[in-house]
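Mind looking over this structure? Questions follow.
Only a single protein chain was left out; the remaining protein chains are all shown in position.
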Amino acid sequence: MRLPSVEYLEPRNVKEALEMLAGHAGQAAVLAGGTDLIVRMKQRLVEPAFLVSLKHLNTLNYIRREKSLIVIGAVTPLISLLESELIKAHFPALAKAVRLIGAPSIQHFRGTIGGNLCLQTRCLFYNQSAFWRSGRAPCHKDQGKICYAEENSDRCRSANQSDGACALMGLGARVVLNSTKGGRSLPIEEFFTGRGERPLAAEPDELVTEIRLPVPGEGEGNSFQKLTYRSAIDYALVSATAWLAVKKGKISGARLVIGGAGASPLLLKEASEKLVGKDVRDKHAVEEAAKQARNHASAFMVDNLGSTLEYRKKMSAVMAKRAVEEALERCLGNSAPGGRKG
Amino acid sequence: MEKTYTLIGKSVPRVDSLSKVTGEAQFTGDLLFPRMLVGRVKRSPLAHARILHVDTSRAERLKGVKAVITGKDTAGVKWGVFGYTQDMELLPRDKVRYFGEEIAAVAAVDEETAMEALNLITLDLEELPAVYDPFESMTSKGPLIHEGYPSNINVHVKIDVGDIEKGFKESTLVREDTFTAAEDSYFMGEPYAAVARFDDAGNLEMWMPNAGPHMKSKPMANVLQMPLHKVRVRKIAIGGAFGGRSEISPADFICALLAKKSGRPVKIVYTREENSVNVRMGHALVTTIKTGVDSKGRVLARDITCYMDGGAYSSTGPIATSVPFLCMEQAYRLDNVRYNGYRVFTNKPVRGMIRMHGRSFACGVDLQLDLLGKELGIDPVTMRLVNARKAGDTTPTGSYVASCGLTECIEKAVEKANWKEKRGKLPAWRGIGIGINSVQTGFPLGIRGGSQAFIKFNEDGGVTLISGVVDNGQGNDNMLVQVVAEELGLEMSDITLLSADTEMTPNDPGSYSMVTTFAGGNAARLAAVDARNKLFEIAAKAMEANPDDLVLENKKIFVAGSPDRSLPLTKVVRMGLIQGRPVSGEGHYAPKVDQRREWVKNPKGQLSEAFSFGATIAEVEVDPETGTVKVLEVTAAQDVGRAINPMVVESQFEGSVSMGGQGGMLTEYHFWDKGRCLNPSQLEYKVPLAADMPKINSILVESHDPAGPYGAKEAGMSIAMSAAQAYATAIADAIGVTITDFPMTPDKVLAAIESKKQKG
Partner (left out) sequence: MPREFCAGRPERLKGSDRMKKIPLMLNVNGEEHDVSVSPNRTLLEVLREDLQRTGTKESCGEGVCGSCTVLLNGFPIRSCLTLAAEVQGGEITTVEGLREEEGRLDLLQQSFIDHGAVQCGFCIPGMLMSARAFLNRNPNPSEDDIRKGISGNVCRCTGYSKIVDAIMDVAKRSQSRG
């Protein structure tokens, strides 16, 4: 499969990259690892006139602690997160999510955390070759007016299947964007528009440069769960991240996210609230939270990711439950820091 | 008395491995010829349509385009695997019958130009109503997919042996169950490709992955209306066949036409999507099985009806419709059996033979035996043992079974898998199940059923073996060399193999009927024996000995028992040359089958000269919250007659477990948006990965078939069948519910668990 024609630009530093994005706004795509973009170009889902390569932007490759934050450069390769003691110690959810992205020889060395955060939304009826999509009207995400996943839908129903995005949202990340006009920092929930047609809030001239995570305190724990048919390669049928804080035997804070349902990872406020204030041994509260997770996710899910819709809806409750249970264990120090379970 | 062999039965490394680990081995897509053009195919964006007009004028004018073809460039010859299934024009002129069917093709100087040219071809199509499943198709009031096939029924295989009504009447217990399965697919590593080159004398050379080059050259000669000797299908490394790649593909025909029209070599390489939907895939099947057993669990009658989704063309329809039944009738004894197999056209990609022949059929038979046994209070192993095929039997459709180690396979698998300690005693959500297989070693192929081989000697004692046998990756090249080295007392590195080239190598039936070792191996062995006899004649004179007393070992000829008085092989070869009688060898073998047997018109008589048999046991653990199945261990015991190379045979077992069991029963299926396949890619059609696979125990059982070379039979397809069956029965054991729709993906397992909970 040949790529469409494109011009290749090789900025030597961040400043040059931003100038190129500004100069070609709307016609340029950012090339990090390329494991998503290149596939989409081969399928003619996107045909940018310019590719702005990030290969020389070493200044955006870092993981370090800055006071109460852990900051990660957007061009940091996934392998660096896997090997980082900081990430393993504080964010086992993120470590596991990154480990489960694709497979080692696909993404871990070329893929970047910024690239995974910016993974385009997906749908079986959209992520197909140009030929497959020919012979009928294009869908919403394909600049058309129809949805093939859900009849009569007036909007795109593609889903966010990024493991990194699901974990980062659960961990309360902030996303830093830069352009020639300056920089801004968004809570991750605002980085996603919730619209499958254009799921990221980044402007055409903006580059994601950094991801910031609050360092968890004592009594806090986080977990990531991913459901797939195979042990690697697959995108999540449904995923879940849970961050919990425990004080004096009670859950003092909770943040639940479901991935694979809707164009943004879903931040489940109501489901999280079902846990706050509850005793750590309250199994019923966990079940209620899981049930509410399912209700929330089900409102967004359509039959467009494989398996069956009914199954994915059911599994959103199971993944949420398992994420909460493991996060709780970590809050209470029952499992090793950065330990992998499930 | 067991003869000792130097090489036979030894796990020697394969002769073709070196070039594959260095990357030197050339597959079709690797070929680079001077001035070679890139070929690409324009495909139908509709599933069923009349072709009104194809405008190629703009494409023809594009700089860099050297040939454009449509159905008008063909001779209008319709091709089919059988004389009575000639329904495929390869480049249709009137109608397209599935989404993606070929309509036109271009050859250009590079891929960018070729793709641009495709975009410049305009298609005027009149859409016709399309049907997407067999039942919809049979009852459709719309235009038939092919004229002459009422109700769109392509093939009806009807078999009726004994008296099934009587059998049911005498049964203690009768059950009827329906099992369904979606399509499965080959997903060979190598995507389909074709290279074609004409010379100035009009001879055509072609390279393409194939399961028998002679199965390609003759049909190509027919559709191109050329004499057979001018069509040469060449040897090439092939990346898997698994029951496919046995028929000519539109890509072959299109590539040749483009090469002819442009006057230059042309290469077509399929994308992964084309390799999924524009070649073949397995049939979706709906199988209804009614079985009656006596109080001891013996099957007294069985009545099966099968509806198969054949896709848009006949392909190997008669074979694919028959094989699921035949595997069952070989594996299990029964006197009264009826089968009605219907292959139905639909407007979907074409289906063909595949290694796991009929998931719903095969798994249905075994699952039902377990259910019957449960009601009778008989355990699954006993149910298999009392019905197991035995040597000396004749199958319902009239095949005599000369060698059969099935009972031994069952017993050995049961022991190795610790069945008795486990069945019924495992912790919750764990299960163990058994599946039984039998696969044909070849079937009647008329004038192409036999294999022939030639041997020539070099003056330094090295040998060239010439054979029509093809290697798809399973190790056939190595088998030939191992056999000839054994018979001629040579090292394997002394032998050059020239194979699978229709200009030079004699006929061979191809690999897709599991007959390569049996026919091709026998032919090579006999050629070596012939050469050896000639060597002995010459040596006997020189040594003043009786040729019957001579042996050939380690490149020396001597009287048996007196190795000190020997003649080097090289010397005898040279003596032959001096004497004007150069030593060569010829061997041929055609399995003794009933050539009057025909899949549809006359489905009785000797089908194969030998059959392989086996039992596979799988142990699984189910996650009751997610329905995910983890397979802990698989034990496969197979009667392969004789393992010529145990390491190679075991590899077939392991690959079979992966394809038939792990993938075939847990994750592999195609799903559709009407005529469009939603998962043609490696991402969404999920074949097993290394970390998905269980521990596999391989047990080689050797019944020493009287006709097979060294007793060898078949080993490449069988376990794909029984692994699937074992996975199915094991999951049923683990969750206490029999799932009847395959594959058993987690959603179905979970639904089954929940339905049982509800029933209480």
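Going by the order they are written in, the chains are A and B; count residues from 1 in each one.
Going forward, a contact is a pair of C-beta atoms (placed from the backbone, for glycine too) under 8 Å apart; a residue touches a chain by one contact, two chains touch by 3 or more.
As the structure is a prediction and not an experimental result, all values here were calculated from the model.
**Q** Among the options B:Thr6, B:Gln26 or B:Thr570, which residue touches the chain absent from this view?
**A** Residue touching the chain left out of view: B:Gln26.
**Q** Just one of B:Val657, B:Ile699 or B:Ala724 touches the chain that is missing; which is it?
**A** Checking the options B:Val657, B:Ile699 or B:Ala724, the one contacting the hidden chain is B:Val657.
**Q** Just to verify: which one of B:Val106, B:Leu120 or B:Ile268 makes contact with the chain not shown?
**A** Only one of B:Val106, B:Leu120 or B:Ile268 touches the chain omitted from view, namely B:Leu120.
**Q** I need the residue numbers on subunit B that touch the omitted chain, in ascending order.
**A** Subunit B touches the chain not shown through residues 11, 13-14, 16-27, 29-30, 32, 45-46, 52, 62-63, 112, 115-116, 118-127, 186-191, 237-240, 242, 269, 271-272, 472-475, 647-648, 650-651, 653-659, 662, 681-683, 687-691, 693, 696.
**Q** Could you please point out the subunit A residues that touch the chain left off the display?
**A** Those residues of subunit A that touch the unshown chain are 1-8, 10, 31, 34-35, 38-39, 42, 44, 47, 49, 51, 53, 55, 79, 102-106, 109-110, 130-131, 133-135, 231-233.
The criterion applied here is as follows: only the chains that are shown with their structure count from here on.
**Q** Using Cα averages as centroids, what's the distance between subunit A and subunit B in whole Å?
**A** 42
**Q** Please give the residue numbers of subunit A that touch subunit B in the complex, ascending.
**A** 1-2, 5, 103, 124-125, 128-129, 131-132, 134-136, 148, 227, 229-235, 306-308, 310-311, 314-315, 318
**Q** Show which residues of subunit B lie in contact with subunit A when the two form their complex.
**A** Touching subunit A: residues 43, 45-46, 99-100, 111-112, 115, 271, 273, 625-627, 666-667, 671, 673, 676, 678-680, 683-684, 686, 688-689, 691-692, 745-747, 750-751 of subunit B.
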